[in-house]
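Heads up: the structure comes next, in structure tokens.
One protein chain is absent from this view; the other protein chains keep their places.
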Amino acid sequence: MRSRIPTGILGATGLVGQRFIQLLDNHPWFEVVALTGSYRSVGKPYGEACRWVLDTPMPDWARNQIIQPSDPGTVTPARLVLSALPSQQARDLEPLFAQANLTVCSNASAFRQEADVPLLLPEVNPEHTALIGYQQKLRGWDGCIVTNPNCTSTGLTVALKALHDSIGVVRVFAVSLQALSGAGYPGVPSADIIDNVIPFIEGEEEKVELEPRKMLGKLHGSEVSPAPITISAHTNRVPVIDGHVVCASVELSHLVTKQEAAEIFREYQTPEISRCLPSALPLPIIVMDESDRPQPRRDRMLGRGMATVVGRLRPDPLFHLKFTVLSHNTIRGAAGGSIYNAELLVQQELLQ
Amino acid sequence: MRSRIPTGILGATGLVGQRFIQLLDNHPWFEVVALTGSYRSVGKPYGEACRWVLDTPMPDWARNQIIQPSDPGTVTPARLVLSALPSQQARDLEPLFAQANLTVCSNASAFRQEADVPLLLPEVNPEHTALIGYQQKLRGWDGCIVTNPNCTSTGLTVALKALHDSIGVVRVFAVSLQALSGAGYPGVPSADIIDNVIPFIEGEEEKVELEPRKMLGKLHGSEVSPAPITISAHTNRVPVIDGHVVCASVELSHLVTKQEAAEIFREYQTPEISRCLPSALPLPIIVMDESDRPQPRRDRMLGRGMATVVGRLRPDPLFHLKFTVLSHNTIRGAAGGSIYNAELLVQQELLQ
Amino acid sequence: MRSRIPTGILGATGLVGQRFIQLLDNHPWFEVVALTGSYRSVGKPYGEACRWVLDTPMPDWARNQIIQPSDPGTVTPARLVLSALPSQQARDLEPLFAQANLTVCSNASAFRQEADVPLLLPEVNPEHTALIGYQQKLRGWDGCIVTNPNCTSTGLTVALKALHDSIGVVRVFAVSLQALSGAGYPGVPSADIIDNVIPFIEGEEEKVELEPRKMLGKLHGSEVSPAPITISAHTNRVPVIDGHVVCASVELSHLVTKQEAAEIFREYQTPEISRCLPSALPLPIIVMDESDRPQPRRDRMLGRGMATVVGRLRPDPLFHLKFTVLSHNTIRGAAGGSIYNAELLVQQELLQ
Partner (left out) sequence: MRSRIPTGILGATGLVGQRFIQLLDNHPWFEVVALTGSYRSVGKPYGEACRWVLDTPMPDWARNQIIQPSDPGTVTPARLVLSALPSQQARDLEPLFAQANLTVCSNASAFRQEADVPLLLPEVNPEHTALIGYQQKLRGWDGCIVTNPNCTSTGLTVALKALHDSIGVVRVFAVSLQALSGAGYPGVPSADIIDNVIPFIEGEEEKVELEPRKMLGKLHGSEVSPAPITISAHTNRVPVIDGHVVCASVELSHLVTKQEAAEIFREYQTPEISRCLPSALPLPIIVMDESDRPQPRRDRMLGRGMATVVGRLRPDPLFHLKFTVLSHNTIRGAAGGSIYNAELLVQQELLQ
């Protein structure tokens, strides 16, 4: 057994940071050697600095690690950092790590739309890591930044990829019913959401309309040309702990029956390079036949929270196909996504 | 003061039946003289037969009325019946009342799509009551049946009417986040909906795709030709007590700015014949400018639960306009809607 | 009609501050002339500084008032201030207002246990305002501070008062199921309370064990001797928007039947001096006979949110009587309580 790669977690005390720690407990390839946090937490043991809100206990190995500032010098000997930093901090700090020869797998939105930064789902576009070489050259970095998409884009993009590969997707309507954990912690006040829905999430619709296009885009040398798909998104917050639901209506290049669509989803395979990674599901899309599924509480943990769950396939009177997608927003859509990306880099020998 | 019209409530013990009683407490035009229920309730006083679930106390006048079978002979001297019957019972029983010279204002879906039965929103298509004459002739009835639409169609149709009148609506995407009271009582088990969303409501999408077209259609003699609008609907249940939210993307006959759209909604007036009825709002659409409204808990009671609340106006990348509509599903979308229809019939001298 | 007393609200942007504004809309005796807030809000119009979270719209008169610092000089010409300040600020600032000849009716806990400060429920101990004279003399104030109890103590104390007057209360077990609004806004994160209960509220049990004893105590000249009652409290947070429930088991000086207890509660009258105030209910306790009431969502607004609702009367195997009490925590238990206290002072000619 090779020794595990020393890994730091940036922004370890927040909700996504906690998921990183939960998911890296006993990870075969990565070993957490450094946790960073804000100035209020620095110097405290993690067990004291962090208000742990997950439903499994905090791993013992994390409890006594001392929180460091988010600085390349403090995460030694980490070669990889997983970033749960807020967007503005990510913009300022992640480049410092990349410059210092660290691989940054980031959940933040800061660099997702930079032309030389991969926006990556290993089930969808593992070849986009080819941008890394250009990124290093262009920016003079020894390390690099790789990003995963917004939690709402994640499941939708995996589902669209299957359709796009086999038929071609032209236009998409996407309306989300998003879980509370997407807003972090403390996040949405309970007074705002019990017996209620909030029909607005800052900046979210723009991301859902943009990010899938980059991931479904074609790589030409140092560039990704976005897929020629138009997306219209409405995003809503609902009183659900975890698991984002998206109602999608899709125009394809030609009509398919719901049986054909189900087959396309079921048979879609994770690209070979990504298929046997520790976080991978070889068949990343689960299709449910029950008329009232997927449901977030009941189905979010399918495939250990890494599955894209599709249901309610039916014809659309305006476009071609209607369906519902569910994806666990803080596992597949956040911490699990960044880890999966890091695994891909290892597999591609871009991280050692 | 004229004396009030004696009125019966069919299916008075259910959730919509309870709303009828709540809304008719002190109604200036209608006086409840008969309550009907299923065989399990018949013969019992209402206060005993009904598990009252509303948040205001049961009116005293209702408490001791004895539940009757749903039969024209038992509601004497009622001239009007408001029907909260389940669809299948409505199909069987409502014609018996119409035949017996009673006006039936029904919340049931049974007759909504019959060519000679008005599907009626007084803010939208009061002129469709002209179908009543044909209905009576065709069916040999002295009374008549008038219906109000499905709760999810209601708010959406009022909003579309404003746009359709001033610009013309061509295509509509509509995704609902629907309250629990839409499923009646006991309705959705709590085990199914706490920390959850159910992405399916039996028969609902079909209604939302069909009903607005009839209400927005043109009356030609004895016929209504449906408006040439195509609608695609996804309907979802969320953990909200009352108030249906619909996210809509609309293709118009030409582009409008969001300011123009806001003005169109704000200025839309209830047709003159319906404007001064007890349940009317002269300006039926309230536009909210806050970025995160309307919200069901906070806005459902605007206009005493009779308003159509519109917010989040913004351009749509695929069609022209995106917005969110909220409407109280058991007031405007059910019991309040049937009562408002009955008021319109009085105003038009079709009910005396 | 006498002119209304100019009134300031301290801490007007928070949840209790908002309730003050909602309840003072059209109040016959008090007119809001000043709103204060934290340094972040000072100088802004209320409509902009305040994230309004109540379910009725913000009154227009409040929208454009400019937020002032919480300083006696800025609330001129107010003669009364209603305080929704956090406890520590209340301790520092309220005396400045009392010194400056203002009457302070405070919802804060800071001064509740001071021997010369009335802890006041007009239904229970209006005579305790006699402490004010001693307070002014002792502290050299022209104005004064009067407090209302903690929201959980409120309903419990009203119920205990009825029993104590007619039978005598010796020992009390009290377990609360408290609403989210008791924690203010943003208060409890939704991630902590959906599908959950939090069995702890900082400082709350101590208050519930102490405050009722002072209010039920006897006034002897300048002192109140606490009632010789021992109380044991457990306090819990539950996913309810408004309305605190308390399960109580009470040892009395002798046994009563549940019928006798119901009669005692039903017949308990607000003392004459407090009975006709604008916020008063002449019979402050509502007894529900249904086996599963009171319930917070359905019964919290009884008596306009000012009632103490008692139900589930039954014998207790250890003590004498078990029952459940419900009281609206931000109306009767907070803003409405401070206002009611101010009304009592007017009635007693202690505020003019």
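The first chain written gets the first letter, and so on, giving A, B and C; residue counts start at 1 in each chain.
To be clear about the criterion, a residue touches a chain if its C-beta (ideal position, glycine included) is under 8 Å from a C-beta of that chain, and two chains touch if they have at least 3 such contacts.
All values derive from a computational prediction rather than experimental measurement.
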Per the touch definition above, residue among B:T129, B:S181, B:T235 or B:S279 touching the missing chain: B:S181
Residue of B:G37, B:P239, B:G303 or B:G336 in touch with the missing chain, whole complex considered: B:P239
Residue among A:E123, A:D195 or A:D316 that touches the chain left out of view: A:D195
Given C:G17, C:G37 or C:P294, the one touching the chain that is not displayed: C:P294
Where the unshown chain meets chain B, residue by residue: 15, 53, 180-181, 185-195, 239-241
Residues belonging to chain C that touch the chain removed from view: 171, 173, 175, 177, 194-200, 209, 230-232, 234, 236, 238-241, 245, 247, 249, 291-298, 311-312, 316-319, 322, 324
Positions on chain A where the hidden chain makes contact: 53-57, 194-195, 241, 297-298, 301-302
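Keep in mind that, in the parts below, only the chains that are shown with their structure count from here on.
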Interface sides of chain A and chain C: same vs different residues, half threshold: same
Intercentroid distance (Cα basis), chain B paired with chain A, Å: 42
Chain centre separation in whole Å, for chain C relative to chain B (CA means): 41
Averaged-CA centre spacing for the pair chain C and chain A, given as whole angstrom: 48
Junction residues of chain C - those touching two or more other chains: 53, 194-195, 241
